[in-house]
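The structure's right below; bear with me while I get my questions together.
One protein chain omitted, others in place.
Which chain is which? They are A, B and C, in the order written, and residues in each are numbered from 1.
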Amino acid sequence: MLTESLSGFQKAHADLVSLHFMPNYLTRKQKAVNKVAIISGGGAGHEPLHAGFIGKGMLDAACPGQVFTSPTPDQMIAAAEAVHADKGVLLIVKNYAGDVMNFEMAAEMLPFENATVLTSDDCAVINSTFTDGRRGVAGTVIVEKCVGSIAETGADLASCKALGDKINAQTASIGVAFTSCTVPAAGKPTFEISAFDIEMGVGIHGEPGRKRETMREADAIIQEMITAILTDLGDRTKDAEVLLLVNGLGATPLMELYLIFNTAEKCLQEQGITVARSLVGNYTTAIDMAGASITVCVLDQEIKTHWDSPVHTPALRWGV
Amino acid sequence: MLTESLSGFQKAHADLVSLHFMPNYLTRKQKAVNKVAIISGGGAGHEPLHAGFIGKGMLDAACPGQVFTSPTPDQMIAAAEAVHADKGVLLIVKNYAGDVMNFEMAAEMLPFENATVLTSDDCAVINSTFTDGRRGVAGTVIVEKCVGSIAETGADLASCKALGDKINAQTASIGVAFTSCTVPAAGKPTFEISAFDIEMGVGIHGEPGRKRETMREADAIIQEMITAILTDLGDRTKDAEVLLLVNGLGATPLMELYLIFNTAEKCLQEQGITVARSLVGNYTTAIDMAGASITVCVLDQEIKTHWDSPVHTPALRWGV
Amino acid sequence: MILQTDFILKAALSIQAAIITHKPDIEVLDQAIGDGDHFINVLRGADAIVSMSDELTGLPADEALNKIAIKLLSTIGGAAGPLFASFFMGMAKNIKQNGGHDTLAIAVAFAAGVQALIKRGKGKVGEKTMLDVLVPVAHTFIFSAIENKTVTAICTDIKTAAEDGLASTRDLIATKGRAAGLGERSIGHLDAGAKSCQVMIQAVCNLVVQPLF
Partner (left out) sequence: MILQTDFILKAALSIQAAIITHKPDIEVLDQAIGDGDHFINVLRGADAIVSMSDELTGLPADEALNKIAIKLLSTIGGAAGPLFASFFMGMAKNIKQNGGHDTLAIAVAFAAGVQALIKRGKGKVGEKTMLDVLVPVAHTFIFSAIENKTVTAICTDIKTAAEDGLASTRDLIATKGRAAGLGERSIGHLDAGAKSCQVMIQAVCNLVVQPLF
C-alpha cells in the first residue's frame, strides 16, 4: 500500500519529484547544485509532510517510513548520496526517539559534512529534564520552508542550521483531537474517545495529550490553545508579528479550520500580536484524525523573507 | 458558525479576497477590469469550492450558501454588481435543482448580460429524460479554472460559456464513500454505513449513490469507477490525453488519494489513455466524508493551455 | 372567511411550532434520500416569517405575502427556497386580483401559488416531491369550497388529501430533486418536502378549526 501510494504521488507530480525504491526515498526531479542539500523524513501518515515539500525553495529529498514509524538510516544515506552537492547535508528531524535515533545513526554513517535541525514545537507536553523533550509537529513545515529558502541562496551549512534552530526556538504548536486516527495495519482506532470529549494536546501519532476534556465551546478550546502557545513563547510575543498556521489533522473540514483561524487570530490580536502571515490547511496530518493544531511562529525580517520567497513543491507553491 | 468560518477564510487570504455580509459573497481583492466576470457559488461544506478559487485566473466572486444548501439569488445579484466589468457575467452552477433554481432567478433579475454554464460531470447516475440530469461535482473545478483563464484573455461572454460547456461535455466523475458526512445542524451522520460496505456513486451531499456494495480490494473499486467514467465518455477517450483529478471528500488521507491516483492512472494507461495533467487533493469535499472521487477530463490544446495558465487563488496556485 | 395578514402571522407561528415538533420525522427523510438539510431550511424560512411580524402587521394580505416571498427567497436557499418563494409570489399576485374575500378565492389563490411553484421547478405530480401533497391539496381545497362545505369540513378534506398525497410518495421513484439520483433506491421512503408541506398544511388547518390564540 505504501509503495503504491508513493508511486501515485510520484506520477501525480512527475514534473517535480523522482522516486526510488529499496531503500525508499524521493528527490527533486532536477538535482540542485551549489547548495546545502536539505533532507527530511518521517513515518508515513502525515502527508503532505515530508515528500509534499520536495522542490525548489524547500526540500531536496524526503525519506518516508512505514505508517507512524521512522524511516531507517539506509534511506537517509541513499537520499543524501543522491542529492548532496558538495556543500553538506542538513537533516531536518522531528523530535521523536525513533526519528532521532535513526537519523543519528544515518548521520554517523554519512560520508559528507552534515548537521541536524531537531524540531520540537509541540508545547502540549510541558518540557522537563526527565523526558526526551518536546515533539516536532506542524511547525516543522515552517522550518522546512525557511531553511529550504536560505539554502537556495547558497548559504553554508552552519547558516542553514542556525536559521532552522532559531525558527524552532520561536515556534510553538498545540493540537486537539475530536476522534482518533486508525493505523491501517491495526485496523481499529488508536484511542477511544466519546463524541463529547476532546483530547487536548494530542500528538500527530494519536498519542494522548495533556488531558482529556469535555467538549466545550470551540472558542474556549481555541483560547486555551492560544494561551498554552503564548505561555510557551513567553516574552518573544510582545507586540510581535507572527505566522499563524492552522493545520488540519486529516478529517477536519476546511470550513472548520477557517473558523479556528478566525478565533485564533482574534485571540492573538487581543494580546497585541499581529498575524502578518498565515497558512490554513492540511499540512501535517495524523492519517484520518478529526482535529487540528495551531502553530504560532514569531517572525522577524529574516524569517519573513524566507517564508515569502518562491517555493514550488507538490503541497506548497507560490511566487513561481 | 458559517459567518466566522468565512471571516477566518477572508483573514487568512486577505491579500486575495474581500468578504461581504448580508448578503454573503466574496470577491477578488482587486476588481478585474475588461473581462467577463466569472461567478460561482453553492452550499457550504464543499470547501475549498468555490471561495477557495477566487483570484487571478479563476473566479471573480463566489456566493456561499448554508451547509449543503444553495445560496440565494440576492447573493448572486450583489456579487455580480460588485464584479461585473461591462463584458457580462458568467455564472458557473453545479446541476442541482436548488442551485439551478436560485441561479436562474438571479439570472432573470440581473441587469447585465449574462450566461450560465451548468456542470454535470457526475456519471454515477445514469442520465435519463425523467430526471433533472446529472449532478455537478469535482469536474466543476476544471471548468472554473479554464473558464477563468479564458476570461482573463479578454474573451467575450459567448466564448467563455462555450469553453465551459465543452469541458463539461468531455468530463466525467464518480465518487465512492466509506463513511457518511455529518451536517453540523443535524449533528448525526446523514447515512448509516457499515465498515464493510461502500457507497458507490455517492454525491457530494452524501446522497446515496448507484449502489451499496461490500468493500472489496481498492483496485477493483477503482477499476469499476474508471470503467463507469470511460463508458460515459465513450469514443472521446480513444488514444486521448486526459486530466486525471483524484479528489478527497474530506476525511480521506492524502496517502490514500495517491494510492487511488496510482491505480487509476494504471487503469487508464491500459486503455491507451495518457494522463497528461493531474491534480490530487481535497478540492470538492463533502464536509467530513471519508471517500474520494475520480474525474477524467479529455484534453485538447485549448483546454491544456487554459489549465496550465497562471492561477493565484487560495486553493489553486501556479505560475505566479 | 377572508384572508388577512393577521391570520397569516398566526399561521406562521403555528407552522413554526409544527415544524419543530416534527423535526425528527422531517430530518430523517432528507437524510435517507436527500442531503439532510431540508428541516433546517424550512425552519429557517418559518423563523424568517415570524420575525417579520412587526413589518407585516397592518399590510394588505397580498403585500404581506409578497414581502414574505422576497424574504424567503433570500433566506431559505436550496431547492425549497425558490419553490416556496414562488408559491407565495403566485399566491400574492392572485390575491391582489381576486381580493381573497371568500373561501373559494383563497383556494384559488392557493392553487395559483402551487402553479407558480410548478413553473419554477418544472415539476409535476408523481415525481416524489412536495407537489404530490400540494397539487391534491389545491384540488381538494377548490372542490370542497365549490361544494360550499363548512370551513371545518374543508379543513378535514384538505388534511386527508395532504396525508394521502404524502403517503403516495412512498412507493414512487423520485425523478425530480436530489433523490432523483437514487432511481429505484428512492422507493420505500416518503419525500421530505412532501412531509414538511403536509405538516405545515395540517398546522394551518388546525389553526383555522381550533384557533390557539
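Some points to look at:
The rule we apply is simple: a residue touches a chain if its C-beta (ideal position, glycine included) is under 8 Å from a C-beta of that chain, and two chains touch if they have at least 3 such contacts.
Treat the numbers as computed from the prediction; the structure is a model and nothing was measured.
The chain not displayed here makes contact, within the full complex, with A. In the complete complex, the residue from A:Ser5, A:Thr27, A:Ser40 or A:Asn102 that touches the missing chain is A:Asn102.
Contact with the undisplayed chain is limited, among A:Gly8, A:Gly55 or A:Pro71, to A:Pro71. Checked against the full complex, the candidates A:Asp15, A:Asp86, A:Asp132 or A:Glu270 give a single residue touching the omitted chain, namely A:Asp132. Of the listed positions A:Arg28, A:Lys87 or A:His205, the one in contact with the omitted chain in the full complex is A:His205. Residue positions on chain A in contact with the hidden chain: 23, 43, 65-75, 96-98, 101-102, 104-105, 122, 124-126, 130-132, 135, 183, 185-186, 190-191, 201, 203, 205-211, in rising order.
Here is the rule we use: only the chains that are shown with their structure count from here on.
Farthest from chain A, judged by the mean position of CA atoms in each chain, is C. Comparing chain C-alpha centroids with the centroid of the full set of protein C-alpha atoms picks out B as the closest. If each chain is reduced to the centroid of its CA atoms, chain B and chain C end up 33 Å from each other. Spacing of chain A relative to chain B, judged by their CA centroids, is 29 angstrom.
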